[in-house]
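Structure first, then comments.
Removed: one protein chain of the complex. Kept in place: all other protein chains.
Moving on, here comes subunit A:
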Amino acid sequence: MNTDTTRDLERTTGLAPAISMIGTRAMLFEAPGAFTMASQRRIWALMQAAQDRPDVAELIPGVTNLMLVFTHPPHDPEQVAGWLRHQWATLPERHIRGRLFEVGVRYGGTLGEDLAAVAEHANLSPREVIALHHGNDYTVCAIGSAPGFGYLHGLDPRIATPRKAVPSLNMPAGTVTIGGMQAGISALTGPNGWNSIGYAELSLFDPQRDPPSLFAIGDRIRFYPESIDL
């Protein structure tokens, strides 16, 4: 594996990917540099290449990173790391022709109770926040955290809002949210630290459906206002 010094160098220079073991059976590949969709598309390319490795049991794409879970602990992790570095250096971006979901949102009201706080943080009116939120298309970068939850990229930076210091205890599934630079639709009812700005009538995950997750990576989401309650 990398020594701590080279890993630190990689992180600070941001030129080479950082690769680390998580226990004996999982390896994390982190793309260098800031978040870009180009970088995320290279992670998707890397994921596709890794799918063909016989020693890979599960692949978990994150936000500009990829976790490999092996069937057995690799004998020599450095060998796998070398393969990943080579693939990263040579693979082109993978463009996924995802589906387009048009999602109606009931903005504001009790199910979007943080709309005022988001507006205040952005120094905009709630209506301007809503317009900016449905003004862009979003891309599903990764699915994780809860069953079917998609990390959405494409939020207008003007309405990026840090997570709440005190999470909501029982946010309903379907709540349309903003967490930092990311957007989302909550998949499960429960505690949630993201800011709620509205609600969408969607079932993001159903174990009896095939595939069980409504969204897949590369899908695009276009929000539109179904109603606005200020």
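In this section, a contact is a pair of C-beta atoms (placed from the backbone, for glycine too) under 8 Å apart; a residue touches a chain by one contact, two chains touch by 3 or more; residues count from 1.
Just so it is clear, contacts and distances are computed from a predicted model.
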Open item on the list: I want to check something: the complex is missing a chain, and I'd like its UniProt protein name from "Peptide ABC transporter, permease protein", "Glutamyl-tRNA(Gln) amidotransferase subunit A", "Biotin-dependent carboxyltransferase family protein" or "Phosphoribosylformylglycinamidine synthase subunit PurS".
Closed with: "Biotin-dependent carboxyltransferase family protein"
TODO: Using the definition of touch stated at the top, determine which of A:A16, A:L59, A:I96 or A:I228 touches the missing chain.
DONE: A:L59
Task: Sole residue of A:T139, A:T161, A:T177 or A:S213 that reaches the chain not shown, by the stated touch rule - done: A:S213
- [ ] Touching the hidden chain in the full complex, which residues of subunit A are there? Just list them.
- [x] 1, 4, 7-8, 18, 20-26, 28, 30, 35, 57-65, 67, 69, 73, 77, 142-149, 151, 187-188, 190, 205, 207-208, 211-213
